[in-house]
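Just one protein chain is left out here, and the rest sit where they should.
Chain nomenclature is as follows: A and B, assigned in order of appearance, with residue numbering initiated at 1 for each chain independently.
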Amino acid sequence: MRRLKQAWELARDFREGVEDPVEHAYKVLEAISRWEGVVNAYISLESPDLVVEEAERVARGIRAGERVGKLAGLLVSVKDNICTSFLPTTAGSRMLDPYIPPFNATVVERLLGEDAIIIGKTNLDEFAMGSTTELSAFGPTRNPWDPERVPGGSSGGSAASLAYGGSDLSLGSDTGGSARLPAAYTATVGFKPTYGLVSRYGLIPYGNSLEQISPMARSVRDVALLLDVIGGWDPLDATSLRVDKPRTFTASKADPRRVTICIVKELAEGADEVIERAYWRILKRLESEGVELREEELPIASKALPAYYTIAFAEASSNLARYDGVFYPMKGGGSSWEEDVELARMKGFGREVKKRILMGVYALSEGYRDEYYVAATKIRRVLRDEVLRITRNCIIASQASPILPPRLGERLDDPLKLYAMDVYTVIANLAGVPALVQPIEFHNGLPIGIQWMGKPLGEEELVSLGLLVEELTGLAGVVVD
Amino acid sequence: MTRCNYYELLRKLASLAKIRLSGEEAESLCRDLERTAEFLRSVSDISKSLNVEPLYYVWDEWGPLRDPGEPRTISIADLPVHTKDGYVKVPWRGGRVEEA
Partner (left out) sequence: MKVTIGLEIHVQMSEAGSKLFCNCKANYRGLDVNTNVCPVCLGLPGALPVVSRRSVELALATALALKCEIPKFIVFTRKHYFYPDLPKNYQISMFERAGGVPICRNGVISFLDPSTWEWKTCRIRRINIEEDPGRTVYEEGGITGSPYALVDYNRSGVPLLEIVTEPDIRTPRDARLLVEHLLLMLEYLGVTNPRLEGVFRVDANISVNGGERVEVKNIGSTLDVEKALNYEILRQTKIREAGGLIERETRHWDAMRGVTRPLRHKEYEEEYLYFPDPDLPPIAITGEMLEKAMGMAAKADLRALLGELLKLNVPPEHAWSLLTTRPSLELFRKTVSLGGDPQLTARILAVDYKGELREQGKDPYDPSNWPPPETVLELVKLTISGVYTYDTIKGLVIPALASNPQARLETILPERASDIDVAVEEVLREEVKAVRDYLQGKTQALNYLVGRVIKKIGRKAVDPRVIREALEKRIKSAMGAGG
């Protein structure tokens, strides 16, 4: 394990002429060529010449005393379900191989507006449907900390690229933990914002009412930096909240004596013993610093997982109806409209995606809608109201994952075992609240993370707490050797 | 091996979702469907005892209305479509677009 300069420090040093963006770009490109063969974090990479050229442009601008953006010279990787007009966007699916969208996602425009260099598009479970990044049409991504293991998913490519130093910052997406689970498995930080804080315009939809594009990085300050750039109202997204741009980067480390953490029994229990022990160790440590610990209950949490999957499947079945071969590269080759569509969808979708579509159709069909979809939305209301009640007065401390990063293939044979990995993370998506996962320990070389959940638009508080925890763990900026 | 109880349902769902399934795929999906449906059904029982309205949108916020603005027109030729005289061409009855 070694520590890299945090991205915000790098950007500062570029601006101050202390570090050279071009030299840095070469370093990152080197890490990519060293690790990609094993890890497979990227689906597509920007050409190295272009990356260096961009870095040179930034360096020239700085030398000439021009005003440069907040992310000038930083190499940002972007999950491949976020539309870029200059790199293919596949969502990890054969259906979209190769599809180049005719527009950029709002977040991508905002990255470019701050002079970020987009270095490539990261691997994911097909259409973000998975928790391990094994279910990509472009092969699995491996965990740099142990290539026999998965990096979590579905933003596993983003997390892995950070963990081996193949990017400075990354954009993931989080529908039920897709940015946070990979963070927990790779000793990186994943920050799912309040629903509506970040525009979804240009995010290839899976579960629209649940998901947010989420900053990922190797430190808390870095995710805050990225959040400030991508967040804030977007008129192109009707679910985007009419709020000012977030200002979390300047948040200061929390004063422990002014922090209250709620330990929600249902979100603390049920994980593997090593994980539970790590969880309690950091909480006791915080308590000794003066943090108040309080106990809370959330009985409805036991129904969160089925409620989450029901809603996600229903929305997914609808969102994925558009892939019929007309506008997208996978063609059916059938000889009637119906046959053509059926063949395109047979060939274009992987098994897990097909299953989720079928389940979603089931949950929405006449006669079953009330029993599945509507029932799940009722549970969602109770859960949201409870989470809003609890987070009004404290930050929830929750496990990030019930298990350490599993080995490749270990979780694939049983769908319910795969879904169970998200048991702690789906709560924040159902309730819409912000949630941050950060590393707290390593166990036998494998990272363990913790999850903090705050109140709606309480991002700054989470960053403050995260900075405090980071100071205690000393795990900011870690990458594999 | 016992016959999967959800086979009929699977066929109907696949037809609604316009997904053709190979025999092998249908068999394994059927078993998954059976297990997953059981798992998801647990929301049904508890929700009956909940006297609440469904929550379809996580925030109790009204949606915005859009005032006139510039169109963000794109060229259809930038998409991987088959075209004829500017129209998008799709197979209909007995036509295979690739051969055209």
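Remarks
Assume contacts are C-beta pairs under 8 Å (C-beta built on N, C-alpha and C of every residue); 3 or more make two chains touch, one makes a residue touch a chain.
Remember, it's a predicted structure, so these values are computed and weren't measured experimentally.
For the omitted chain, the shown partners it touches in the full complex are A, B. For the chain missing from the display, the contacting residue among A:Glu36, A:Asp237 or A:Glu292 is A:Asp237, taking the whole complex into account. When the omitted chain is restored, the residue from A:Tyr26, A:Phe103 or A:Phe442 that touches it is A:Phe103.
Only one of A:Tyr185, A:Tyr201, A:Phe349 or A:Tyr419 touches the absent chain when the whole complex is considered: A:Tyr201.
If you put the hidden chain back, the residue from A:Thr248, A:Ser317, A:Ser401 or A:Asn429 that touches it is A:Ser317. Remark: the residues of chain B touching the chain excluded from display are 12, 15-16, 18, 54, 56-57, 59, 61-74, 76, 79, 83-95, 97, 100.
Interface residues of chain A with the unshown chain, by the touch rule above, are 82-83, 91, 96, 101-103, 105, 200-205, 208-209, 235-239, 314-315, 317-319, 321-322, 324, 326-327, 337-338, 341, 361, 364-366, 369, 373-374.
What we mean here is this: only the chains that are shown with their structure count from here on.
Chain A and chain B have centres, each the mean of its CA atoms, that are 24 Å apart. For chain A in complex with chain B, the touching residues are 99-100, 102-103, 195-196, 209-210, 235, 238-239, 241-242, 303, 306-307, 309-310, 313, 317, 321, 324, 326-329, 331-343, 345-346, 349, 351, 354-355, 357-359, 361-363, 365, 371-372, 374-382, 384, 415-416, 419, 430-432, 456.
Residue ranges of chain B in contact with chain A, taken from their complex: 9-10, 13-14, 16-22, 25, 28-29, 32-33, 35-37, 39-44, 46-48, 50, 52-59, 61, 63-64, 66, 72, 74-75, 78-81, 88, 90-98.
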